[in-house]
Each structure stands twice: as C-alpha cells, then as structure tokens.
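Here the structure comes first, spelled out in structure tokens, and everything after it is commentary.
The complex appears here minus one protein chain, its other protein chains still in place.
What follows is chain A.
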Amino acid sequence: MKRIVVEKKILEKNDDIANSIRNLLDKNHIFSLNVMSSPGAGKTTLIERIVEALKPEYKIAAIDGDLDTQRDAQRIAALGIEAVQINTSGTCHLDSSMVQKALNDISLDLDLLIIENVGNLVCPASFYLGTHKNAVLISTPEGDDKVKKYPTMFNVADVVLINKMDIAQFVNFNVEKVENEIKELNPNAIIFKISAIKNEGLSEFINWIKKNIELLKHQ
C-alpha cells in the first residue's frame, strides 16, 4: 500500500484550459463576459440589447451554450455579429474545453466576447471559463427567494442584473429584499435593475461594459 499526497484541484484540467483562454483574450485585448441565469430569465434578450447598443462602436462576438437547438445563436447572429452555438447535448453547463473549441471558429479581431452559459443557476458556477467577468441574471417572476438558495452562483457574480423589473409588482417581487441578500452574500457585486425586453435601466450596465472594454484595450 502506498500513500500519495496529491493536493490537486479536481477541476485542474478545466482551469488550465480556462487560463489559456484568458491569456488568449488578454493578448488580443478582448473583454469577455460570462452570462449566467436560470432558463428564461432573459439572457438572450439581454445580449441582444448589449449588441444593439455597442455594435456601432465595438466588434462583438457571442458564444451560446444550450443543450439543444441553434435558436439562441441564430437570434444573436440576426443582429449582424458572429455567433457560435455550442450544443452540450445534455450537459448542464459550459466547460472551458467547449469554449476553447468554439473560439476556433471565431475571428479574434474583437473588442467584446459574450458567452451565454446554459440556463442553470447551479452548475455553471463551478466551471471557470477564463472570462473576465461573470454577469448573473435573476428575473422577477422566478421569485424573490433565489439569492440565498443559490449562494455559489451569486457569490461568483461580479454583476447581478435583476431583470423583468417592468412586471415586478405583478409577481410580488420584493426588490429591496433581493438587493439586501445579494449585498450580504457578495458585497462587491454591482447590482443593476433592468427590463431587457423594454430596454429600460440598461444604460449604466452598458457603460460598465464599455468601461471594461476600454480598460482592456489600453492594457
């Protein structure tokens, strides 16, 4: 019998690939955003709004993760940017090797790369993809009790967007409670209250993206 001290990260291979993605993005001065939420929270609509707002100034591409169909990538591509769909065929999250493969199909002459993760508030939080920032979306019809139920996800968020604010009053969503719970769990997260579908409240978030693009451009 032999005892071997290992002290290795279980997801070391994923992290190694993610770090090489990060190096590639940094080298090319591409700011990258990993967008995560439960299904139906409004990730694709949010990304459409980001693209509409920033396309006149910046070169953008998107990677869309879903279990099946090309629907999300088609919606984003319809706005005239490059969009690659990853079908995970059953896997509930994107991992770094999937993103690395998708990046082979994208021209790196870019300012912004948006990754739309698989709709899921649990699994994507454990897999680092090499992106600069994590944006987590929560929508009002999901209920105002979600933050403490999914501590890992809200803990990895750099930005939390509370979406579908236009219908908050009809679904008894206590926005103050949600904001307080986010601040308790992750005081560094920046919170934006938006309605992606109505294009309301997005300008501050768009400015935050712009600021990050410019920072990386001049590095």
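Quick notes on this one:
The rule we apply is simple: a contact is a pair of C-beta atoms (placed from the backbone, for glycine too) under 8 Å apart; a residue touches a chain by one contact, two chains touch by 3 or more; residues count from 1.
We take it that contacts and distances are computed from a predicted model.
Per its UniProt record, the hidden chain corresponds to "Hydrogenase maturation factor HypA" from the list "Amino acid/amide ABC transporter membrane protein 2, HAAT family", "Phosphoenolpyruvate-protein phosphotransferase", "Phenylacetate-CoA oxygenase subunit PaaI" or "Hydrogenase maturation factor HypA". Of A:L24, A:L79, A:C92 or A:I206, it is A:C92 that touches the chain left out of the display. The omitted chain makes contact with just one of the residues A:N87, A:Q100, A:N155 or A:N199: A:N155.
On the side of chain A, touch with the chain left out of the figure occurs at residues 1-14, 91-93, 95, 122-123, 125-127, 148, 151-153, 155, 183-188.
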